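A single protein chain has been omitted; all remaining protein chains appear in their positions.
So that you can tell them apart, the chains are marked A, B and C in the order they are listed, and the count of residues begins at 1 in each.
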Amino acid sequence: MAQGKPRVDVDMASGSREPAARRWAALRWLAAGVAHYFSVLLFFGLWEFVARSGWVNPWVFPPVTVSLAEWGRSLATGDIFHPMGLTLLRALGGLTMALGVGITLGLLMGRYRLVEWFFEPLIAIGFPAPKIAFLPLFVLWFGFFNTAKVLIVFTSCIFPLTLYAYHGARSVDRFYLWSALSKGSRGFALLRKVVLPAALPHIFDGFQVALIVSFIVAFVAEMVTGGGGLGFEMIKAAQDAETPRAFAMLFTISLLGYGTIKLAEWLRALLLFWHIEHEAH
Amino acid sequence: MNSAKVEIRDVTKAFRSTGGSQVTALAGISLRIPENEFLTVVGPSGCGKSTLLYIIGGFLKATRGEVLVNGVPVTGPGADRGIVFQKYSLFPWRTVMQNITYGLEEQGVPRAERQEIARSYLRLMRLEGFERAYPRALSGGMQQRVALAQTLACEPDIILMDEPFGALDAQTRKLMQVELLRLWEQRRTTIIFVTHDVEEAIYLGTRVIVMTARPGTVKHDEPIALNIARDKEDYMLNRAFMELKMRIWLNVKEEVERYGEVARS
Amino acid sequence: MKRVVRGVSVLLALVALLAGGAAGHWGFGVAQAAEPVTFRIGTAIPDYAYAFFTERPDILKHYGKSYKIEWVKFTGSGGALSAFAAKKVDLSIMTILPLINAATKYRLDFKVIHSQQDHGVDGHFATTFMARADSGVRRAEDLKGKIAGVNVRGGVLDLALRIMLMKHGLKPDSDVTIVEGQFPHLGAMIRDKKIDLGSIIQPFYSREQKKGGLIDVFTTVDAFETAQPLSFRAAHGSVLKEHAAAVRDYVDDYLRTIAWGHDHREEAVRAYSKTWKIPEETLMDYFLTKKDTLYRRDGVVDVTLLQKVVETLVRTGFLKESVDVSKYVDLSFLPAKR
Partner (left out) sequence: MPALRKIVVRFLPLLLVFGAWEALTAPRLIPEDFIPRFAHVLRALGDLLSSAEFYGHAAASFSRVFIGLTISIIAGVALGIGMAWYRWVKRFCEPLVVLSYPIPKPAIIPVFIIWLGIGDLSKIAVIALGCVVPIIISSYNATLSVDRYLVWSALSKGTSERRLLRKVIFPASLPRIAVAIRVAIAVAFILLVSSEFIAANTGLGYLTFSYGSVGSNDYMFATIFLIVAVGFSADRGYAAVMQRVLAWHEFGEL
């Protein structure tokens, strides 16, 4: 896909190669692999150097090796899995609810004028609203434990999901609709059988955005309102002046998010195989 | 010794397909295209005729073999070879005028001169009054006229055309063909024109090449020497034209069928 | 192409340079500044001194002459500690746990220089754990199987609650569920039966009392078995060394504002209300009276009381080993008796 140099030439390889050339290719591949993570290594190296240089208090900003060791320890003892599970549960719980409601709402907005009229300004205004500021109030309204946190994730995810589904529904080619109408599809069936699949690429865009939002919001909700989970453990570690543990929590959420991003991309390729975007590659 | 404007020497092109297997698009094509020739290339879809054009243009590199233009090997794209695609030749963010002056701008022609040249092509292509319009406001036929003007304004040595009228409706297409012929007869620029329409190929070309199905090779090479005035309306009803059309079409049909079988197996 | 890349890298380098320069400028602004010195003071959001300093600069004597203040506000003493440890503030609010962490984990060179709020000293208010009057929770031992709310788990009130529960034979996490809620909301949560017990501070204690229906179950004094200095101001050793005179002036002005508050209560209420938008009626009820935590006119941090808190923490197992608090308190910056 991405080539160095302008993409004058789109083909990937040409002709057969000599064995020596193939060895070279293998070597290059290996070098590319190292190069791929070079930036992360460099970043960690810089971090380690700075933390050990004496410019900062190493108990305030511990070396990366210390943080990674603490991370390894908590993975080995397994004491990180419980908070991880809690955060995942909250993130995905809220996201699932938002998926159901947001997609339905978005599609309805895209098809029915009255629904659009009522919700469009609310969504437009609600999207840039800082949801994090409502966190304490959510606890007050919905209680402790998981409800408030799942609901704040839900509230944060529903905006991108609705918006993308709405635009997806509006951009459905009218010929699809006409074709379905002429075959007798009406109302909800039309929505489910034609509008939903046709809007799916847009909806998936929204899903990929909301996925990240759900992780971030779940984590921040735990930071601010407690109740266990990676965010809570991080804040607690910071309060107890156990900074390496706080970084371990950050590593965990980062990798967890990374994994789900990749999973979502894979899912997209699986579900949207019929969509034009794959012909481009 | 080398009197050919474009010489294609044993050009082979292999792609790696998405599945990872090698696909040979072109297999050892050699051709000599003399100056002032209007070469049209027909063949079944997927036979690599566009690939060949892109190799001449310098956009793709041949896996083996080479292309010489004026005796010099092609190493990349250049302003000596203008190209017109079926679509997307125009920059949507530039107005008609800005699109036509684009190439001149790139060659460092002073502003006043650019405007003047562009204006002459605007007239030639009957686009007056649309100078300030953006491409998306134009019809398909007008867009292709702008694309042609854009390419002509650079005064290329060779014009490469990749099914330029393929997306147009029948009437517009006919008018554009007439227009193109008129231009070619005035200037006699060497043109290599790829199409899947046999009638178009015979009508426009001074020589028609039929390509085989993948891997593409030259199957049939026929100079068009019909002694008829091409601007006459009944040109295509001429008996000689019909015979020629039938002969070439049979060649193409054979390849289309063969390609179908290859694809099925 | 190359030109663009070069342009971008120059730009990025510039940004980095600017960032570095600015960090150097702001981050270490204290060190070489000529008179007056600017102190960055970390404080909690509802701080009294902040309101008085900003609303009534006319009562200050040295401000703007020998020193200036840049206030930085934190939602809790925990967040303030990490900024203090990173030397991004010169002086900071501190409570007992951050003090212990600063001393034993961050190994900072710092001293506590004046008190801020004292809990329960001389009959003054101490944070009170309240319950619904009709809930049957009257004493700590009634809490078995119930839910208790504190502002932050791992904070000093959480510890007080846990100590109290342990003293009454309950295991904090298995017998009682401890959850977090913000101070302003805990009262409403008790009424709404979301929690059975909550830690209530002022001004919310006054509000809840006025509304009625809630009873006091115990206070932090009951838990720690002593009145205790709740919050105090700490400063980096280097700041104290380099700017001793300016620090003295600051402490002098600080005490001046506290004295002014006590002496001109109505004006103080007005200033505070204006800063934090808390209605004056609510404040009039308790502000700087016995119903409020004690703001000492002399600024003295009672080391004996503080040490007693530490010993309670050690005895109940919340601290592994004792810390000698007196090593971290230096009252020499307080003015000689006025």
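Assume a contact is a pair of C-beta atoms (placed from the backbone, for glycine too) under 8 Å apart; a residue touches a chain by one contact, two chains touch by 3 or more.
Source: prediction; values computed, not measured.
When the full complex is examined, the chain removed from view is found to touch A, B, C.
Screening A:90, A:111, A:131 or A:236 for touch with the missing chain picks out A:131.
Only one residue in the set C:42, C:120, C:155 or C:229 touches the chain that does not appear here, and it is C:42. Where chain C meets the omitted chain, the residues involved are 1-5, 8, 11-12, 15, 19, 22-23, 26-27, 40, 42, 45-46, 70-75, 79-80, 82-83, 86, 88-89, 182-185, 187-188, 191-192, 203-204, 276-278. Seen from chain B, the chain kept out of the figure touches residues 54, 57-59, 76-79, 81-83, 85, 87-95, 102-103, 106-107, 134-136, 150-151, 154, 156, 160.
Hidden from this view is one chain, which touches chain A at 1-8, 10, 32, 35-40, 43, 56, 60-61, 117-122, 124-134, 136-137, 140-141, 163-164, 167, 170, 209, 212, 215-216, 219-220, 223, 231, 234, 238, 250, 253-258, 260-261, 280.
The rule we apply is simple: only the chains that are shown with their structure count from here on.
Of all chains present, the one whose mean CA position sits nearest the global mean of protein CA atoms is A. Put simply, the C-alpha centre of chain B and that of chain C have 79 angstrom between them. Centre-to-centre separation between chain A and chain C, using Cα means, comes to 37 Å.
Contacts with at least two other chains are made by no residue of chain C.
Looking at chain A, no residue sits in touch with two or more other chains. Those residues of chain A that touch chain C in the complex are listed here as 56-57, 59-61, 136-137, 139-140, 143-145, 225-227, 232, 235-236, 238-242.
The touching residues of chain C, counted against chain A in their complex, run 78-79, 81-82, 85-87, 97, 101-102, 105-108, 147, 149, 152-155, 179-182, 184-185, 188-189, 194-195.
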